[in-house]
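Please see the structure below; I have some questions.
Missing here: one protein chain of the complex. Every other protein chain is in place.
Just so it is clear, A, B, C, D, E, F and G label the chains in written order, and each chain counts residues from 1 on its own.
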Amino acid sequence: MEKIQVAIMMGSKNDMPIVEESVKMLESFGIKNEVKVLSAHRTPKETAAYAEALIGRGVKVVICAAGGSAALSGVVAAHTNLPVIGIPLDSMGFNGLDALLSTIQMPPGVPVAGVGIGKPGAKNAALVAVRILALSDPSLTKKLEDFSREQAEKILKG
Amino acid sequence: MEKIQVAIMMGSKNDMPIVEESVKMLESFGIKNEVKVLSAHRTPKETAAYAEALIGRGVKVVICAAGGSAALSGVVAAHTNLPVIGIPLDSMGFNGLDALLSTIQMPPGVPVAGVGIGKPGAKNAALVAVRILALSDPSLTKKLEDFSREQAEKILKG
Amino acid sequence: MEKIQVAIMMGSKNDMPIVEESVKMLESFGIKNEVKVLSAHRTPKETAAYAEALIGRGVKVVICAAGGSAALSGVVAAHTNLPVIGIPLDSMGFNGLDALLSTIQMPPGVPVAGVGIGKPGAKNAALVAVRILALSDPSLTKKLEDFSREQAEKILKG
Amino acid sequence: MEKIQVAIMMGSKNDMPIVEESVKMLESFGIKNEVKVLSAHRTPKETAAYAEALIGRGVKVVICAAGGSAALSGVVAAHTNLPVIGIPLDSMGFNGLDALLSTIQMPPGVPVAGVGIGKPGAKNAALVAVRILALSDPSLTKKLEDFSREQAEKILKG
Amino acid sequence: MEKIQVAIMMGSKNDMPIVEESVKMLESFGIKNEVKVLSAHRTPKETAAYAEALIGRGVKVVICAAGGSAALSGVVAAHTNLPVIGIPLDSMGFNGLDALLSTIQMPPGVPVAGVGIGKPGAKNAALVAVRILALSDPSLTKKLEDFSREQAEKILKG
Amino acid sequence: MEKIQVAIMMGSKNDMPIVEESVKMLESFGIKNEVKVLSAHRTPKETAAYAEALIGRGVKVVICAAGGSAALSGVVAAHTNLPVIGIPLDSMGFNGLDALLSTIQMPPGVPVAGVGIGKPGAKNAALVAVRILALSDPSLTKKLEDFSREQAEKILKG
Amino acid sequence: MEKIQVAIMMGSKNDMPIVEESVKMLESFGIKNEVKVLSAHRTPKETAAYAEALIGRGVKVVICAAGGSAALSGVVAAHTNLPVIGIPLDSMGFNGLDALLSTIQMPPGVPVAGVGIGKPGAKNAALVAVRILALSDPSLTKKLEDFSREQAEKILKG
Partner (left out) sequence: MEKIQVAIMMGSKNDMPIVEESVKMLESFGIKNEVKVLSAHRTPKETAAYAEALIGRGVKVVICAAGGSAALSGVVAAHTNLPVIGIPLDSMGFNGLDALLSTIQMPPGVPVAGVGIGKPGAKNAALVAVRILALSDPSLTKKLEDFSREQAEKILKG
């Protein structure tokens, strides 16, 4: 049985329509992933425990989606040394500026790699993960090249 | 020996010049307090443990000062049921808007009570704590009345 | 007859759908409260008189909801020494940034404890009040623990 | 003895360097004015009383300068029916955006006329007052014409 | 025949639903007014000519509503010495922040008195005008007192 | 005698250190230019007259620098059909966001071409002018190619 | 056969409803144009090649519309010495502030001339192009005068 390579966490199950974009993108690259609803604020212990177990389970990359005071990605980055990708969500007002700044303005020493707001960000979070995984999986590099070429062709066809 | 009534946490010892304003204000009301440097991101376990122990130690109110992706107050509020007051700091850019939004835009269920940015906020964080403590300590109510009157007189004298 | 413990003020009756979230949360904890429509700008005398009478009536915490140039919480904090919690509302434009900054950027000496914008803020304002009241009411501490556990369980069940 | 025509209020005596610009401009037009330090938050009763007495004293226009959660102009407008001009000050962070929004986003029914931030705003607040007073004093209209012409000439001379 | 006391200018006839609020408010005080569509950018000569003629026609106050790069109020203030009140409109994006800053950040020497964004601002622009006109018309002062009292009563009745 | 090809206008002579960057850039391309201090708000008639005369004088491009409620470029665009390039200046607060939005958010029908804030913007305003002039002057195209190549070489040399 | 004078590029075919405003405006002036979907990020080579070929094809002005991290106009300006006009689009959140700042805050040396957000910007981008083309085509100057006069008449008719 193939191992989970990417864990996707979100602060609320209401965030699924956004996170779904990450899942679909990962699956289009054949990358096994799991989605977990856990909140930095409402389930802090389970969030910490889940993050701490990731390396042991063989997971390679974590994607965290959260809105408002989006502490999830930072808290996860504090509990694992895996690369953590944060998707800021526009769910609490201010067009998501609260989530963007909460996600990205991390103190030096605890890194979070942020992507854009909402669905485009969710797609790109998955692609960052694919690029990372491709470093040790040449078949993914090939698929990324195909993806880029197909994407370009779609635009060029108008 | 009198118990600590207010715990003041800050994410970095560099924040002390701001936090000092809370300490001085609390001391002017004769309220015993302690200052602790703990980071939601860099010392997550110790932060959680410290927050969880507060009620047992008889502490009544927690004040948390943090800048940037200011997760400290939210994480503390997730680990204790004490009233948590957050002071956003302007230490990572954007005039502290990052810290303000991170502090105040908490998800429903995990409350943080935020005050203004920097030193005025630090003074007011202490005063919120005094007002809370005064609910069960009439001598503090008297002192708050004196404080307000003296403050007004200072302005009226020009 | 049980006394009112939390007074909730709002600048306009149009704010009721938001404030209702505070009421429901307080009632779920069995906390007696009253809602009062009073405006810092349109009924300044009545607002001042109402705020000044609160301590005498045995009220413990005031919650103020206002939008735009949200002076209500600050004005109430100027007329009482009770803890004042401000809920900024998005009712006059700029996604409520006007209300957020008006509520939270208080001058040193007159403290307001702000929560997030709109409904999540209204729920959390009530929870800040509950945490304050729990300091002298152990049954509320127990209920807060239940609340946090149930909230976590709901998330963990997905 | 000539009556005070313009009352200038400010929330803190630290605001005097800005407010001085209003005073100098008014005096260049020969308009008798007084400066008063009063805070909407720290001296609420005196602020209300001062505002309520203005019409009886023959004052025609009120200028209010305040920073942060700049409630002064709004509170004064709630206690007098004179024209109230608000100068937002950059004294509490966010480049004065807090004061600008607090000053200008008044609820319908209680009008404040805002000017720009800081010293340019303070000069213009005085000029708004002069334009208002000129409606019933033709000598001021003549002086305003001179002012505009001299101002233009200064620019044209390079 | 009674003279026009307040001229209301707007940059586009699409702004009428907002400006209508000023008209209704002025009419409720029995103040004769006229509405004129003129653009600082698209009809610059007519705008200048209209503004320059206002004093000669006996007009006392000008209200200007404009969105985006809201130059109308500033340009009018450059062509008349009457008090000019600017209503920023949210018609070109950024929630009207463009219009707010364009209206209010005038250079020293050419004053514009700004009010809040949109309909509340339009109502208040009219009330600023009424307060100015009341300085030389005691019947308006009486009506303003009635207005404030009725407004307060409406809130107090809930 | 060679004609002026680019007119540079600024709202205040204090803006010269920024505008100097445009002048130096134009001169490095051998383009004859003139700098004129004129204010949309303080010298409206002279500004209009100057703008209206530009085409007749053979000027090809106008560059306007202004801060705050930066009406200059828009007003000039209303009085000439030449291409108008606006440089927003950070001179009145808000980091120049006021000038940026005032410059760029023009109503449809009166176009202003905006560049970035301050000195980089001033350099680029000149380069936009050079690119426009190069359309009918092949020697300028050659110089632009040299400029780009030298600029690249400077970076490549490190 | 007449040559293309204005090339319009957009990052995604979804941007066509905005770009259509540029096309219609150009056509109302009888200016031959072409619309091309090319992305700075997804088709970088084709974008560079297209931009580099423009001068050789006799194109005079390029208009680029893009949202989010709107790199298109800057990248095109890096590959041609034609005047490049950037239209920021509100397509990725933050009301288009991301696109506005990405479009306009170019480094010195690579100029982009930006217009306002969305449809008004698209119309004005075309008008900037017409003003540039009119420098060497007197019939366009005549049409611009007609356009301005008709536009003014439409406003004056109310």
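Basically, a residue touches a chain if its C-beta (ideal position, glycine included) is under 8 Å from a C-beta of that chain, and two chains touch if they have at least 3 such contacts.
None of the values given here were measured: they were computed from a predicted structure.
Within the full complex, the residue among B:V6, B:A65 or B:M92 touching the omitted chain is B:M92. Looking at G:V23, G:L101, G:A125 or G:A152, the residue that reaches the missing chain in the full complex is G:L101. Summary of contacts with the chain left out: across G:H79, G:K119 or G:K143, the touching residue is G:H79. Of B:I8, B:L38, B:V59 or B:I117, it is B:L38 that touches the chain left out of the display. Those residues of chain A that touch the chain absent from the view are 21, 55, 60, 81-85, 100, 104-117, 119-120, 123-125, 127-128, 131-132, 134-136, 141, 144-145, 147-148, 151.
By the touch rule set out above, chain F reaches the unshown chain at residues 90, 95-97, 116-118, 120, 148, 151-152, 155-156, 158. In the full complex, the hidden chain is touched by chain G at residues 11-12, 39-42, 44-45, 48, 67-71, 74-75, 77-79, 92-94, 97-98, 101-107, 109-110, 112.
The working rule: only the chains that are shown with their structure count from here on.
Sharing over half of its contact pairs with A-C by residue number, the repeated interface among D-E, A-B or C-E is C-E.
Taking each chain's centre as the average of its CA atoms, chain A and chain G sit 36 Å apart. Contact of a single residue of chain F with at least two other chains is seen at positions 12, 39, 42, 68-69, 92-94, 104-107, 109-110, 112.
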